[in-house]
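Apart from one protein chain that is not included, each protein chain of the complex appears where it belongs.
Labels for the chains are A, B, C, D, E, F and G, by order of writing; each one numbers its residues from 1.
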Amino acid sequence: MEIQEILNQVKSGGLSVEDAEKRIKSRSFEEMGYAKLDMNRKARTGFAEVIYCSGKTDEHLLNIFKKLYEEEGEVFGTRATPEQYAFIKKHYSESEYDPLSHIIKIEKSGKKKIGKIAVCTAGTADIPVAEEAAQTAEYFGAYVERTYDVGVSGIHRLFSRLDKIQDANCVVAVAGMEGALASVLGGLVEVPVIAVPTSIGYGASMKGLSALLTMINSCANGIAVVNIDNGYGAGYIATQINRLGVRE
Amino acid sequence: MEIQEILNQVKSGGLSVEDAEKRIKSRSFEEMGYAKLDMNRKARTGFAEVIYCSGKTDEHLLNIFKKLYEEEGEVFGTRATPEQYAFIKKHYSESEYDPLSHIIKIEKSGKKKIGKIAVCTAGTADIPVAEEAAQTAEYFGAYVERTYDVGVSGIHRLFSRLDKIQDANCVVAVAGMEGALASVLGGLVEVPVIAVPTSIGYGASMKGLSALLTMINSCANGIAVVNIDNGYGAGYIATQINRLGVRE
Amino acid sequence: MEIQEILNQVKSGGLSVEDAEKRIKSRSFEEMGYAKLDMNRKARTGFAEVIYCSGKTDEHLLNIFKKLYEEEGEVFGTRATPEQYAFIKKHYSESEYDPLSHIIKIEKSGKKKIGKIAVCTAGTADIPVAEEAAQTAEYFGAYVERTYDVGVSGIHRLFSRLDKIQDANCVVAVAGMEGALASVLGGLVEVPVIAVPTSIGYGASMKGLSALLTMINSCANGIAVVNIDNGYGAGYIATQINRLGVRE
Amino acid sequence: MEIQEILNQVKSGGLSVEDAEKRIKSRSFEEMGYAKLDMNRKARTGFAEVIYCSGKTDEHLLNIFKKLYEEEGEVFGTRATPEQYAFIKKHYSESEYDPLSHIIKIEKSGKKKIGKIAVCTAGTADIPVAEEAAQTAEYFGAYVERTYDVGVSGIHRLFSRLDKIQDANCVVAVAGMEGALASVLGGLVEVPVIAVPTSIGYGASMKGLSALLTMINSCANGIAVVNIDNGYGAGYIATQINRLGVRE
Amino acid sequence: MEIQEILNQVKSGGLSVEDAEKRIKSRSFEEMGYAKLDMNRKARTGFAEVIYCSGKTDEHLLNIFKKLYEEEGEVFGTRATPEQYAFIKKHYSESEYDPLSHIIKIEKSGKKKIGKIAVCTAGTADIPVAEEAAQTAEYFGAYVERTYDVGVSGIHRLFSRLDKIQDANCVVAVAGMEGALASVLGGLVEVPVIAVPTSIGYGASMKGLSALLTMINSCANGIAVVNIDNGYGAGYIATQINRLGVRE
Amino acid sequence: MEIQEILNQVKSGGLSVEDAEKRIKSRSFEEMGYAKLDMNRKARTGFAEVIYCSGKTDEHLLNIFKKLYEEEGEVFGTRATPEQYAFIKKHYSESEYDPLSHIIKIEKSGKKKIGKIAVCTAGTADIPVAEEAAQTAEYFGAYVERTYDVGVSGIHRLFSRLDKIQDANCVVAVAGMEGALASVLGGLVEVPVIAVPTSIGYGASMKGLSALLTMINSCANGIAVVNIDNGYGAGYIATQINRLGVRE
Amino acid sequence: MEIQEILNQVKSGGLSVEDAEKRIKSRSFEEMGYAKLDMNRKARTGFAEVIYCSGKTDEHLLNIFKKLYEEEGEVFGTRATPEQYAFIKKHYSESEYDPLSHIIKIEKSGKKKIGKIAVCTAGTADIPVAEEAAQTAEYFGAYVERTYDVGVSGIHRLFSRLDKIQDANCVVAVAGMEGALASVLGGLVEVPVIAVPTSIGYGASMKGLSALLTMINSCANGIAVVNIDNGYGAGYIATQINRLGVRE
Partner (left out) sequence: MEIQEILNQVKSGGLSVEDAEKRIKSRSFEEMGYAKLDMNRKARTGFAEVIYCSGKTDEHLLNIFKKLYEEEGEVFGTRATPEQYAFIKKHYSESEYDPLSHIIKIEKSGKKKIGKIAVCTAGTADIPVAEEAAQTAEYFGAYVERTYDVGVSGIHRLFSRLDKIQDANCVVAVAGMEGALASVLGGLVEVPVIAVPTSIGYGASMKGLSALLTMINSCANGIAVVNIDNGYGAGYIATQINRLGVRE
């Protein structure tokens, strides 16, 4: 019995208040349409669902792609292989693929980009992760300023472009190897810095763990860290922060 | 408004079904007395709450002690220091303390002990952790058989007492250093073995991490592992398993 | 001389009691058919032997497969490759293969499934490990309830299916990445939770070590952990626990 | 020569344009009062300097305390010992000390608290770190809502207080042991979650490293992590985020 | 029934051969006096039991001390504190204590020392561990040649004493910090080298783990490694090897 | 406005001194041609830029190659694959490739090699890393003396060639496995030793981490360490040191 | 000048004693034919050199193979690939290859095998490493007794073959996963146990590190450990020990 029906029966006297209370309290969580946990993702968070393509079979990927596209009129997938794109392309010729960030998408045109997120990298090898962050933020409606290859080994490059970074609502600092960029940025801006360690490096970089530790131990204020190579996660939280900073 | 009141108003026509449904769906989780998450711990799990004494101030400890004692008529605390006991003793002269297991308690007399849990240790230094496990299980109503100092460096000691271990519903294997006891037991009994690594050892034992790894990698079947020195956790899950094995 | 023969000679006076005692005490372990260590696996544990296919050559695998099939009339292998299945299939056309769990088997029909084990996963990527656990338990005669993709990032999915989980004798919680599912389940059920970390994840997940640590450190009661991706081990110990809970 | 003087000489013809340009370009960084790097901390970031008291000698601490108090009319120190407070108290009787968070301060009265930050803990043992975060944010002008002891082992406690958490601009999730709280919160709110692992736990918790790994690997969106026990850092970045969300 | 009695009854016809066989096969392990596992330690291994004093209470230590002394007429304890010695001394005035190696003992006079074990250290700080090894070996009857402070940072010191090392039956190489001594010795002698990493060092020495890794990865032949600071273990296995090398 | 123009306007009275000062102080970092951070790499450090070829696409590599060649008249790339070389070769037939060190280059002839750097390896498998170091140093103008395969397991090989090592300005010690060579060299020479751990080894060598730890913990004086397999880095800093030691 | 010549000149009066002493003392290490470091490996250690084939080019391998064969009349290589064997086979048709142990060799016939080394494995997957150990020992002249697949999960298999293990001069214990076999053997034999961890396992076995830690932390006496998968190293030191135990 639906709640409505229970209530109708209470109203009509077909069900006692006691029985009605018991039935209501014992029913399943979902069925209750429980307000606080209403999980229509987009309604709740303002973010549509995204596909993590890595490891998915072609058919599985296509099904999710189709379902999301139908729901949203656009769709966004991370960590897609060129092979996955070739397959999707056959069904959705309007889909696009960026071989650098490994993002596959169909995006509505004319989306407004609000606020400003600055995405910075230490080296050129960090750009794929940075692009995953930047394009994620753009897909979710943020304006993104890219500042790449400004690592600490040539710190003048960073300073010469500081203007464009300092007026963002949030900075995403992407760096591998020793990951010092996040600390330097943390000392130069007044907004939150989301640090993304990358797996770029060799030897004692331990596939990004060293950069992760550097960033977690930063002596600068206003820095928080996401997982190694997690451009998507950085783009997501940066978008959340950026939205807060936009006066509409 | 309580649900009952809402229903009464529906019944009396003072509230439309639509409004009633909305109100019911929007109310707080707890208020709903939500059946599946009813958190009266003992009713739900059959286990009364236990105090983790470590780090608690005397006053804080006393308050919890008092509250639980009043609710249950008995009370059980792990990792208590002699100083904590001295303090509690002043207020509860009937409280007891075991300096080996660091357990403080007031226990109802005449509790029935059901089934059988075998608690084994590799060395004598592992006994404090084993006693935490054993006394936890006993407090929760299990019959416990202790078999201590039967580590693999003198494996005949284990074999000579195997009879008493093999007919338990669950075996708790407590071992530090290299922790091989769990694997040997796993190969000799047909019931679940809960493995407890201890921090006994030095050098590369890394305070129990080495024993933990040994146990997690065991080549024997029927072994699962709890945290280092977590006698309480082992006693708890062993009690859960033992209960299943008792035909009442 | 067999023991029987020794005894016959004692009876007939052909051997002194002293000599007989000496002979009996000096003979080999196995020869004694030593009761407590009688290693007929199935008789002792109620579990037939299972094949760990990974790394075995085709011929080696086939020989074991054949031997076990002849002994038991059914056979069960984990971590088999499609290539291994293709080879076995040529000899045993009745063999089946599940590409998800990588299980190869010939199973007797009409086996009774007793009790209930709930196997849950955090994500869809954890399903292969969960299926290894579930099918292992089913092969050993347990009834299994699957509840997949109920990870903590969308916890309403778990709550909506909690009914089916809470009445199991044992819960298997399979999760990669941060592995928080086990803790949440441990707080919601009253039976033992066997936690299986998976190698799903990237970066600081360190191929499952992070999930393993999460589960070992769980603040919830009633949780014990097996090795990363060890679905078989979880299915095995869950079956042991489930059997205890079945009143026959 | 000051820049002004150089310019005056250029104006008066006492210095050629070429020489003036050379002199300007060769002078020291600081002397230039370089705009973008102007390091008057408060002017730049809106945050006054804070004292990290740990390990400082009494005299050293007093000097910094004095200097900051004179500059700002208030002062805030983290990780102070009771002994340090006793010493400061002798010189500044108006100073206050919170033995829980180990914060020492003299705070201006009547400060306006804007926005809302929700600070949550998994257990009671995590409260000292949470208070460092909360009081830091309050000192910097944020309104803070505390929700303590809502860890995943009793998840109903969290749900019953979700209302108060969901309307914050930023959530700080403080947890030790397995640290699963951050993931659960990440799945329930639509604002950034700053996760703070604590060193609470034992054995394989490795003084907070396990909780740190859990949080970094979270499968939920919108989570970023600071160092173990770094309540101050979390309070700082949460304040930055909260400010963005306040429409003035 | 004892085996002898069973046999007597078989002889007298009071027991059938079938029943006798069954009874014999079902009895306990120990009772059988099972030859191969006869665990009279000294008879089996030639080594009397030794006391690991660390962490033992005074009374517990005294009891073991007394028992072993009565059995053997001598007794040997490792890792004893001066306080433990003071206590034992009151009961056994003939006991001796070496504050360097932390060994307490009563040793029979006139024991013959056979063969030769060379015990070498890299630095003077490694001597306590080396002495534990050396005195253990001496107590078990080996002749020991000490060569201390011959680490690789001044390798001429090692070469000038190589004569005395090269004719031993076994070399014990004790080193902390980077632990390179074992590799150098392995390249210079033709007998087994037992390497003992010590916890001497700081920073990245990680309490001996670094030296342990160095020794395990040695590029020289004929090296095997024991636990960090495990002088006793090295002395024990060196004694086993030395005995093999002695022609009596 | 350029600084020159500002000054001209000041001179001509078109701009007040106050306005001029303000404009000068607010302009961008780069534009200032800021003396201390003038980043013309070669002018500043005496080292031309080098290409890290690993992971670069053919086109990307060719562009950098071309640019550097045009600027310097020579070019030097590390970690190039044979495939990359084949591609470059098509455009620059004068380019050379060393399959051992994976260095690709076009080098001016007749370069003077100054001073002396001794590059040593423990084994033959370490030579590729050593050659990266040696050829880097040579490209930057240092004279290099190679002494390979002189590891500690056969230390006489090292001693027989010590003459040639001891008169260098800097020693580069390249070793994998247990990495003891650096310590031994540190005890035998009076100049700085740059230690390069290599990933040569297996098992507990952990891809060079063990050698890295050995070298960092060295008990010898005058040793500093670079990353695993970082021959280029060692060659670079050795060149810096060597230059200091050359009296011109 | 050779020493002989110097002495001749002293004798003939052509050189003063002072000058002669000076010349002798200043000459190179090697030239001195320095007795103690005479590095004719076989003369010194009784072990001919062996080839570590892994990673060597065909030509390089062939050259070493040829040189050693000419010197010794036999040759022994470890970790050879089938491809390397195919290449060697073309030049040395009498060469043999064992695909299990990856050993390539030409061995003199009729070699006497002395003493006894027991090589044991926990599982069948550990056999390749065990064979490397066993065949190495056999090549160096030891008699080897193999006892495979006697791991602790079915400990009766070990006991039934204990006779053959207990009379060896040295036991080699080869085990992956949790590596408990070494501890059990250490408690059952009176001779040195050389423990070899293998990389067999998955998940938290961390490619053998877990087994290595187990073995290093063993609570049994008389155990020392070599690197992961280092069958050759174990075979070498076992041979050294075995030789000591043989009375000729």
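To be clear about the criterion, contacts are C-beta pairs under 8 Å (C-beta built on N, C-alpha and C of every residue); 3 or more make two chains touch, one makes a residue touch a chain.
Note that this is a predicted model, so its numbers are computed, not measured.
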* Asked: In the intact complex, which of the presented chains make contact with the chain not displayed?
  -> A, D, E, F, G
* Asked: Considering the whole complex, which of E:I155, E:V189 or E:M215 touches the chain not shown?
  -> E:I155
* Structure fact -> Missing-chain contact, candidates A:S95, A:T214 or A:N230, resolves to A:T214
* With respect to the chain omitted from the figure, which of D:G179, D:G208, D:G222 or D:G245 is a touching residue? -> D:G208
* Structure fact -> Note that subunit D touches the chain not displayed via residues 28-30, 34, 37, 39, 55, 197, 199, 207-209, 212, 227-230
* Structure fact -> Where subunit F meets the chain that is not shown, the residues are 36-37, 44-47, 159, 162-163, 166, 169, 188, 190-192, 194-195, 212, 216-217, 221-227, 233-234, 236-237, 240-241, 244-245, 247
* Please give every residue of subunit E in contact with the chain that is not shown. => 125, 154-157, 159-160, 162-163, 202-206
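Just so it is clear, only the chains that are shown with their structure count from here on.
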* When the centre of a chain is set as the mean of its C-alpha atoms, what distance in Å lies between subunit A and subunit C? -> 39
* **Length of the line joining the C-alpha centres of subunit B and subunit G, rounded to whole Å** => 50
* To do: Any chance you could list the residues of subunit A touching two or more other chains?
  => 29, 34, 36-37, 159, 162-163, 212, 227
* All pairs of touching chains, each written as two labels joined by a dash -> A-B, A-C, A-D, A-F, B-C, B-D, B-E, B-G, C-D, C-E, C-G, D-F, E-F, E-G, F-G
